[in-house]
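The structure follows.
A protein chain is absent from this complex, but the other protein chains hold their places.
Letters A and B mark the chains in the order given here, with residues in each chain numbered from 1 onward.
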Amino acid sequence: MGKVEIDVAYVAHLARLELNDGEAEAFQGQLDGVLGHIAALGRLDLEGIEPTAHAAPIHNVFRADEPRESVPESDALANAPLAANGLFITPKIVE
Amino acid sequence: MKTDYEPVIGLEVHCQVRTRSKMFCGCRTGFGESPNALTCPVCLGHPGVLPVPNREAIVRTIQTGLLLGCQIDEYCKFDRKNYFYPDMPKNYQISQYDMPLCRGGGVTLDRFSFPKDAQDSPEASARKRVHLTRIHLEEDVAKSTHFDTTSGIDFNRAGTPLMEIVTEADIASPEEAFAFLTALRLILVQAGVSDADMEKGQLRCDCNVSVRPRGQKAFGTKCEIKNMNSISGVRRALAYEIARQIEVVSAGGRITQETRRWDDDIGQTSTMRSKEEAHDYRYFPDPDLMPIRTTDGLLEEARARLIELPGARADRYTRDLGVTEYDASVLASDPHLARFFEAAASGASNPKGIANFLLNDLLSALASSEKALSECPVQPADLRELVGLIDAGRINSKQAKEVFREMFETGAAPAAIVRAKGLEQVSDTGAIEALARQVIGAHPGPVQDVRDGKASALNFLTGQVMKLSKGKANPKLASEIIARMIKGDPLVR
Partner (left out) sequence: MSLPLESVAALRAQLRAGEIRPRDIVAAIRERVEAHNPALNAYVHTDWDAACAEADRADIALPLGGIPVAIKDVIAVRGQPCTCGSGILQGHRSIYDATVIRKLRGAGAIPAGRVNMDEFAMGSSNENSYYGPCRNPWDTSRAPGGSSGGSAAAVAGGLAVVALGSDTGGSIRQPASFCGCVGLKPTYGRVSRFGLVAFASSLDQIGPLAHNVEDAALILGAISGHDPSDCTSVDRPVPDFAASLEGGVKGLKFGVPKEYFIPGMDPAVERAVRGAIDHLAREGAEIIDISLPHTEYAIASYYIIAPAEASSNLARFDGVRYGHRAKDPADVIDCYARTRREGFGSEVKRRILLGTYVLSSGYYDAYYLRAQKVRTLIRRDFDRAFASCDAILTPTAPSPAFRLGEKLDDPISMYLGDVFTIAVNMAGTCGISVPCGFADEGGGRLPIGLQIIGRPFGESTILRAAHHYERTTPWHRERPPI
C-alpha cells in the first residue's frame, strides 16, 4: 500500500451519491489523509493469519421454513414517498 | 458460407426454490397476491432489520447439487452483492460469491429432451454432458411494472429463495440449450426442489452466446440475451441471435458486447444496454449472517432426499427391464407414472408388456374418463396379473381388453373377471384334441390343403375349433394340435 489517491468521482457514482459544490475537493484531501493513515497496516506481516469476520465463531444459524404473517399493506406503504394502487412508485425505470 | 461459424452458448438459469416462506424472513412465498401483501420490514429492507436464512432453501439447493453431481464444500457463506436498483430493497443482494453451496456437476442430454423435430439428429443421440460451473443461493428481487412516466414496485417476490445455476460455455446449439433446460427442469420438478414454471417466472434463463469460425479456440465477443419466457422461446431466441451474429461477422463486421432483449412476438433480439461500465459489485461477506457448515446435518438431510434422475431411470428401464427406449423415457419423465410402472413390473416376467399396456390402454382409459393416475381404479398388481394372464395364454389380447374395461369400471381383480365371464381359454389338451378330431373329420378338403402346405387352411380349421369351443379354446394351442394331428398322427389318415 503505497501512496494512494481515491477517485472520488468514480466512487461517488458507485455509491449513487451526488456531491455538493466543494465537497469533492474537500473529501479528496481528507480521504487521502485517512488512507495515508490506514497505510500503516502495510507494515504488518499478515502471512498465515486467518481473517476475523465475526467476533463469535458460530455457524449454521437458520430458521425453519415456517411462514409468518406479513404486515398489513397500510404498514408496508406507510412510509412510501409515493405510492399508488398498492405499489411503490418511482421515476420510470429504464432498463 | 454459414457452416464456417459455430456458436458457443452458456446459460445462467435462475430458479425459485420451492419453500413455504421467503429466504430471509417469514413472509409466505406466493404468486398472484395483491401487490405488497406478502411483505414485512425484512423483505422491504427497512432500517434496522436483519436476515435469518431459511434452512429448507439451503437443504434443497444442496439436494439439487447432489442430483446434478456437484461438489458440496464443507464451508460456504453468504456475501453481499452491492448495486443500486429499485427492485432491490436493500440495494444489495444477499448472494454467494467465492464459497457457493455447489460447484461443478452437469446435466446429461437425453434424446427425448431435445425438441421433437430434432430427436433424430446425431446430436440428440450423443448423450452429451453439459457441465455446470456452480449453483449458488440468493434472494429474488421485486417485480416492477412500467407506466408512462413512472414505474411501480411490488415486493411480494422480493426475498424468494433463488438458485442460480451457471453452465460452462458448453452448449453448441439452440437445440442443446432446449434439451438442457428441458432435462434440468424435469430434474428440478421431480426432486420437488422447484415448480420451475417459466411462465410464472419461477425459472428464468439468460443466455450468453457468441460465434467463432469453426476450429478456432478463442471465443468470439458474446452477447447476453434476456426476456425469454419459455424453453422453446430460448431456442428461437438463440437461433435468431446466432444467425444475426454470423451475418454480422460474415459481412466483416464486429459484434458489440451488450445485453439484448428477445421479443418473442416479432422474433428478434434488440439492444437493451451496452456494457458501458464494468460492474463493480463490491462483494464482501455478509456480516449479518454466519458461515454455513454443510457437514453439520445439511448434507446428510439432502442426501436422504435424493431421487433417481429421470435419465438414469429411463436407462434402467431399457437396460434391466427390456422396455423400449421411447416407452422408458415416457415412463421415467413422470414420477407418478414411474412409480405405478415399477409397482406393476415388480416381480413380473414381462415388464415390457406391462409398459406397453400401461402406456396404451391404461393411459387412454384415464384420459377418456378424465381421471388422474392417482385416481386409477386399477391397481398395479392387477395390471401385472392381467399381463401375466395374456402371457400364460389363458386369455387372448382381445379378451384382455374386455377384462381391462371391466377392471377399470369395477376395480375387480382380472382373474375374478375372467372366471365370472367364463372367459378363460381352454388349454386342456384333451378337450381341444376332441374338438380338433371332430373338425378334421368334418373338413377333409382343408385337411388335405394343410398337408399340401397351405397355411390359410390351418387358420380355417383353427377357426372351426374356436367356434366349437365358443371362443374359449387357446387358439395357439388349438392350431398346434390340429397341425400335429394332421401331419404327425397316422390315425388321422
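Operating definition for what follows: contacts are C-beta pairs under 8 Å (C-beta built on N, C-alpha and C of every residue); 3 or more make two chains touch, one makes a residue touch a chain.
Treat the numbers as computed from the prediction; the structure is a model and nothing was measured.
Here one chain is not drawn; of B:Asn82, B:Gln245 or B:Asn396, the residue touching it is B:Asn82.
Across B:Leu50, B:Ala312 or B:Ala392, the single residue that touches the chain missing here is B:Leu50.
If you put the hidden chain back, the residue from B:Ile153, B:Ala436 or B:Val450 that touches it is B:Ile153. Residue positions on chain A in contact with the hidden chain: 1, 6-8, 10-12, 14-20, 23, 27, 30-31, 33-35, 37-41, 44, 46, 49-56, 58, 61, 63, 71, 75-76, 78-82, 88, 90-94, in rising order. With the whole complex as reference, residues 40-41, 44-53, 80, 82, 84, 86, 89-92, 151, 153, 278, 280, 282-284, 287-290 of chain B touch the missing chain.
Assume only the chains that are shown with their structure count from here on.
Chain A and chain B have Cα centroids lying 43 Å from one another. If you check the complex, the residues on chain A that touch chain B are 14, 16, 53-54, 58-71, 73, 76-77, 84-93, 95. Against chain A, the residues of chain B that register as touching in their complex are 19-21, 25-28, 34-41, 44, 52-58, 75, 84-87, 91, 144-155, 261, 272-273, 280, 282, 285, 287, 289-293, 296-298.
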